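Shown here: the complex without one of its protein chains, the others still in place.
Letters A and B mark the chains in the order given here, with residues in each chain numbered from 1 onward.
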Amino acid sequence: MERETGWSLAEIAELLGGTLDGPAEHRVLRPAPADEDDPHGLAFAEGSYVEKAMASGVGAVILPPDVDSTKPTIRHPRPRQAFGRFLGLNDRPLPLAEGVSPQASVSPLAQIDPTARIGAFAVVEAGATVGPGARIYSFAYVGEACAVEERATILPHAVLVKNVTVGPRSIVHSGAVLGADGFGFVWDGTRQHKIPQVGGVEIGADTEIGANTTIDRATAGRTRIGDDVKLDNLIQIGHNTRIGAHTVMASQVGVAGSATIGERCTFAGQSGVADHTTVGNDIQVGGQSGVSKSILEAGPYWGFPARPALIEMRTQSLLRKLPELMKRLMRMEKRIEELER
Amino acid sequence: MERETGWSLAEIAELLGGTLDGPAEHRVLRPAPADEDDPHGLAFAEGSYVEKAMASGVGAVILPPDVDSTKPTIRHPRPRQAFGRFLGLNDRPLPLAEGVSPQASVSPLAQIDPTARIGAFAVVEAGATVGPGARIYSFAYVGEACAVEERATILPHAVLVKNVTVGPRSIVHSGAVLGADGFGFVWDGTRQHKIPQVGGVEIGADTEIGANTTIDRATAGRTRIGDDVKLDNLIQIGHNTRIGAHTVMASQVGVAGSATIGERCTFAGQSGVADHTTVGNDIQVGGQSGVSKSILEAGPYWGFPARPALIEMRTQSLLRKLPELMKRLMRMEKRIEELER
Partner (left out) sequence: MERETGWSLAEIAELLGGTLDGPAEHRVLRPAPADEDDPHGLAFAEGSYVEKAMASGVGAVILPPDVDSTKPTIRHPRPRQAFGRFLGLNDRPLPLAEGVSPQASVSPLAQIDPTARIGAFAVVEAGATVGPGARIYSFAYVGEACAVEERATILPHAVLVKNVTVGPRSIVHSGAVLGADGFGFVWDGTRQHKIPQVGGVEIGADTEIGANTTIDRATAGRTRIGDDVKLDNLIQIGHNTRIGAHTVMASQVGVAGSATIGERCTFAGQSGVADHTTVGNDIQVGGQSGVSKSILEAGPYWGFPARPALIEMRTQSLLRKLPELMKRLMRMEKRIEELER
């Protein structure tokens, strides 16, 4: 989390390309939010957060050039960006020793690049491949015919069940299960028959799969997650579904089987997509919304079933007026009665 | 995923009970979806999918007798069924060596059938029993007083915490947690007091529990999942809840505690059931719907709170007409004003 000895404010100002507003020797140990009482923290603040930062116990602050400060301060035209760089200085991967841990269980029929790292209590099954610089942490399971490509990371407790490819530099977070059987049964009038699920999962490059998220393998062929896709925690992706590049899904989104999601879409938390539907490119789906039919035109969608946000907003605002509407209706009925006399 | 050498189209036609439309020597390696560019794949196509299959790069196709084809083809009166059989030919369980892995941790007080298989880094605690032909994969935890019955499968990273019985031939997928404490607390005005949870979970025969699904153990007695039940991923089943035979739940469904669900029900994704409610037999609950009161009559239900689908559909369609309704109301008000003059 932090460099033991930290940095002086002067050092940090230089590293972040900012201007020191002193005192130069103030010690900074780690990044902090503006409202955190951390005397060794460095926060950033803009707009209304400047006041919060001045009032909190945070030790030092990155500010725009033109605002007053009562704290050790670095000036930067874009404080958020400078803070991002400071976050980067504090970032390092989870610990993992070089090579293959003697406490790992690696099949002699797996192919492990000599520069890959594999932790204690990790399992790599026969027919799996682990590429250069890949990191397989403790309790990770890399199943039969799985491929962890160059510099990909499989965090503690992530599971690649079978036929799963994780592309270069992609990250699979803890507890994610990729490649479990797709959910397919046929009801014959007396019992459910399992449809064998023999396909795989393909995760592109630079993609992240969140903690405890599940992505089922295809009945045949591959469930496909594109490049630079970012999936948050506890998401479900059904079998044979495809998700286009750069799409972002917040936590607890559910996408049923055989859906096709376009590129650069965003899905807010707890939204859902029905099976066999298509979602076009550049579509934003609101929180708890449900896409029950294909939507193709770019733009924001809301509600259940999800409709263009403007239309849904209008319906919602009229819904609020229902009590008033009811009153007006009753008043009119009386007036008509009067007229009819 | 595939037989190394694959099959000739003639071999496959015979295995699937279809008619070869040639060429007989075309090599097939695996099943594929109709729109997958896989020259060694065999897909099936009916209706509008025939065109897709002809346009895609898929190598061979199972078709009904009477449609044109430009690809290596097998004819079958029910292509989907023949494809299902082909899936079966390609299906095999995850690898697991015979016997108990020397890297497993099995209590001397557990009873393990000699025909059961237990993988590396699996834990079986005291008082647990593992039946004939059962398969316990790596990182599975079979806790105290749990029973894994004949030919049941506990996949990598599945957890049976305590007092959990998994019936014959049932499958618990990766990351599922069965038998965690039911969620029960009593608020005394100053703090929450935990109600001890000392019951168990009973999973019937031929049932599947999806990846990362959680089924809590009962306060007392047993949370019961019937025979031939199919639960998808990321589902929550609360303590003391009962689910009848053949019921199917899609991903992210939540059933609170002490609910009783009938037989042959289906729950679409992200739907929910409140605690202490009853759902009768043969009920279908729509996606994102919420069952807040007991529903007993068979049929489809939608919405929140869930109501018979026809009624809910009518409300939804009137909801769409709210803007028009508002306009008509305002027009009438004007006309009445005119009349009143």
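Just so it is clear, contacts are C-beta pairs under 8 Å (C-beta built on N, C-alpha and C of every residue); 3 or more make two chains touch, one makes a residue touch a chain.
From a predicted model like this one, the values you see are computed outputs, not experimental measurements.
Visitor: Taking the entire complex into account, which one of B:Gly167, B:Gly204 or B:Gly238 touches the absent chain?
Guide: Result: among the candidates, B:Gly238 touches the missing chain.
Visitor: Which residue, A:Arg117, A:Arg135 or A:His157, contacts the hidden chain when the whole complex is considered?
Guide: A:His157
Visitor: Using the touch definition up top, pick the residue from B:Gly6, B:Gly88, B:Gly221 or B:Gly280 that touches the left-out chain.
Guide: B:Gly221
Visitor: Using the document's definition of touch, tell me which of A:Thr73, A:Asn163 or A:Gln252 contacts the absent chain.
Guide: A:Gln252
Visitor: If I consider the whole complex, including the chain that's not displayed, which of A:Ala55, A:Leu87, A:Leu109 or A:Val186 touches that chain?
Guide: The missing chain is touched by A:Leu87.
Visitor: Just checking the interface: what residues of chain A touch the absent partner chain?
Guide: Looking at chain A, the ones touching the missing chain are residues 1, 30-33, 36, 38, 41, 43, 84, 87-88, 90-91, 94-95, 103, 119-121, 138-139, 155-157, 173-175, 206, 208, 210-212, 228, 230, 232-234, 246, 248, 250-252, 269-270, 287-288, 319-320, 322-323, 325-326, 329, 332-333, 336, 339-340.
Visitor: Can you name the residues of chain B that touch the chain not displayed here?
Guide: Answer for chain B: residues 105, 121, 123, 125-126, 139, 141, 143-145, 157, 159, 161-163, 175, 177, 180-181, 183, 185-187, 191-192, 194-200, 212, 214, 216, 218-222, 234, 236, 238, 240, 252, 254, 256, 270, 272, 274, 288, 290, 292, 304, 314-315, 318-319, 321, 325, 328-329, 332, 335-336, 338-339 touch the chain left out.
Everything below uses one rule, namely that only the chains that are shown with their structure count from here on.
Visitor: I'd like to verify one number: the distance from the centre of chain A to the centre of chain B, where each centre is the average of its C-alpha atoms, in whole angstrom.
Guide: 24
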